[in-house]
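One protein chain omitted, others in place.
Per-chain numbering from 1; labels A and B assigned in written order.
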Amino acid sequence: MTTATDTVSVTRDEVRSASKWLFVAGVVMLCIWVLLPIYFLMINALSSPEEVTSFPKRMFPSFDLASVTFFFKFQGVLRALWNSVQVASLTMILAIGLGAPAGYALSRFDFRGKEAFRFLVIMTRAFPLPLLALPLAIMFIRTGLDDTILGLALVHATLALPFAVLITFSLFSGIPVELEEAAWTLGCTRIQAFYKVILPLALPGIAASAVFAFVISWNEVFAAAVLTIQNRTLTAFLLQSLDVSPLPLKFAGGAMLVLPALIFIFAVRKYLFAMWGIANR
Amino acid sequence: MPRLLPYLLLLPATAFLCVFFLYPFVLVAMESVTREGSYSLDNFQRMVSHWKFGTAMRNTLLLAAVVVPVQLALSLAMASVVTKLSTGRSTLLYIFAIPLGISDLAAGLIWLAIFEQTGFLNSALYGLGVIEQPVLFLSYQNPMVIFAAIALAEIWRATAIMMVILVAGMGLIPKEYGEAAEVFGATAWQRFRKVTLPMLKPSLQTALILRVILAFEVFAVVIALGGTNFPVLMEETFQWQFTLQDRGVAAAYAMVILGISVAFTILILRLLHVPKGARV
């Protein structure tokens, strides 16, 4: 970017191509930074146990599937996977359904108790969950929520709600209130205006909240391990024992847990872009 | 009606948080100020007088102080790059967002595989002929290396959280603003500072608050790379709750984590104040 100021000795085209080159190099570097560790995980997941423990390590996987297939034979993996999907989906619905209206209210209105609410939301995220698990588990056992998909989703939604509230709040704050008002003057009701004007604009924020809710639920171990027995999630099922499992299985299991989350992010990635602003070229 | 509307909108979330957060929270908070059935600050006393408390506090703050600013810069760069592209945009966003899908436990696993003595870094250096014998990076005698490894792993793992929030926020900045600035001869850097950053304030605030709070709860990556060499607050909380079976002191630690999180949240809110009607 600094090259743009040195226009004295070089032509405009040269500057452009130089800065373009810099830009591309930067993007490539960032991609390598993000992808390289994932690549290492995949090498280890797809190599034979001997290769995983050997030195020096191979830089290419040998596509030995012994470790990965171990998991598919593992009793109950598919069920746990299905449980995880259900819990994560419910978490998403709860977090957005409860969080988005709250985010909208915070961005559009001034009212007493606004700050108190914001602090409640932030506190929720700032307190270590493993300590809350005990009173929650007692409550769940007493009420019959124990060992249910919904019960765990409620806890995960508590973790995801701050993300949903704060992200939708910041997004709604970025949408000019005049747009909404314009819609009202054109005869829309408040609700219509919200659906037709605001919601499409806020879609990226809602998509981002959905991603967070899904990922938080997907990767949460502690509450899942305490609150589910018959209905174990995949993470509770695999991850907490990975730590003490032999190295090759650690990586294969780690890779297996990562995959569904990556598929989910892939599916929603395009909603993260606004339909307006950068999109209306 | 309009006066009640905000309350109606907040009601479901508030009721939900009261049952599933506030109620258990109050119970744990009570536990932190109770010792053998009576109110006392004994738990806090015990916590503070334990020889690891100061180190854990210092490490946690230090790690956040190093990691969060780097992540802020990196996530801004990533978000700018993504929004700037016209082709391959969603692919690039996806690549940048990948670490989001990786739990902290798995991230610790991956980075340990890089830094351990028989790990990928040593393999690469050995393969390139830089070293003749694998180097021991994560030795208790090199606390700085351990710190750097933890910081790198955290930066890698948790930058995507901020990036995604910022991408969503940048999408709402009307392109015309940037174009207008360009017409007046503003450089890319000037456009970024004078147009993008101010307009991005609400998202920046959110991204920073969430990231800072999570930084104070850092745990799994630290355990994986630092072992017992690098105590942090969350690690001590676990230790007291489960290994030492002293829930009172664990609750006291949790209150401390909450306290510093709230303090930093207030600080961020002050520093990045979003004025009313700042909606363009």
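Following the convention adopted for this analysis, a contact is a pair of C-beta atoms (placed from the backbone, for glycine too) under 8 Å apart; a residue touches a chain by one contact, two chains touch by 3 or more.
Just so we're on the same page, contacts and distances are computed from a predicted model.
**Student:** What protein name does the UniProt record of the undisplayed chain give, "Carbohydrate ABC transporter substrate-binding protein", "Quinol oxidase subunit 1", "3-oxoacyl-(Acyl-carrier-protein) synthase" or "Carbon-monoxide dehydrogenase small subunit"?
**Tutor:** "Carbohydrate ABC transporter substrate-binding protein"
**Student:** Can you tell me which of A:17, A:192 or A:245 touches the chain that was removed from the display?
**Tutor:** A:245
**Student:** Looking at the whole complex, which of B:9, B:28 or B:138 touches the chain that is not displayed?
**Tutor:** Going through B:9, B:28 or B:138 one by one, B:138 is the residue touching the chain not shown.
**Student:** Hey, which of A:222, A:251 or A:264 is the one touching the hidden chain?
**Tutor:** Checking the options A:222, A:251 or A:264, the one contacting the hidden chain is A:222.
**Student:** Over the whole complex, note the residues of chain B touching the chain we left out.
**Tutor:** Within chain B, the residues that touch the unshown chain are 19, 22-23, 26, 51, 116-118, 133, 136, 138-141, 223, 225-229, 235, 238, 241-246.
**Student:** Which residue numbers on chain A touch the omitted chain?
**Tutor:** Residues 49, 53-55, 70, 74-75, 86, 130, 133-134, 137-151, 154, 222, 225-226, 229-232, 236, 238, 240-247, 249, 253 of chain A touch the chain absent from view.
As a working rule, only the chains that are shown with their structure count from here on.
**Student:** Round to the nearest whole Å and give the separation of the Cα centres of chain A and chain B.
**Tutor:** Here chain A and chain B have centroids separated by 14 Å.
**Student:** Give every residue of chain A touching chain B within the complex, in rising order.
**Tutor:** Spelled out, the residues of chain A in touch with chain B are 1, 4-5, 23, 26-27, 30-31, 33-35, 37-38, 40-41, 44, 53-57, 59, 94, 97-99, 101-102, 104-105, 108-111, 113-114, 117, 119-128, 130-132, 134-136, 139, 154-155, 157-158, 161-163, 165-167, 169-171, 173-178, 201, 204-205, 207-208, 211-212, 215, 218-219, 221, 235, 239, 242-243, 250-251, 254, 257-258, 261-262, 264-266, 269-270, 272-274, 276-281.
**Student:** Any idea which chain B residues touch chain A in the complex?
**Tutor:** So the residues of chain B in touch with chain A come to 3, 5-7, 9-10, 12-14, 16-17, 20-25, 27-28, 77-78, 81, 83, 86, 89-90, 92-106, 109-111, 113-114, 118-120, 122-124, 126-127, 134, 156, 161, 164-165, 167-175, 187-189, 199, 202-203, 205-206, 209-210, 213-214, 216-217, 234, 237-238, 241, 247, 250-251, 253-254, 257-258, 261-262, 265, 274, 276-280.
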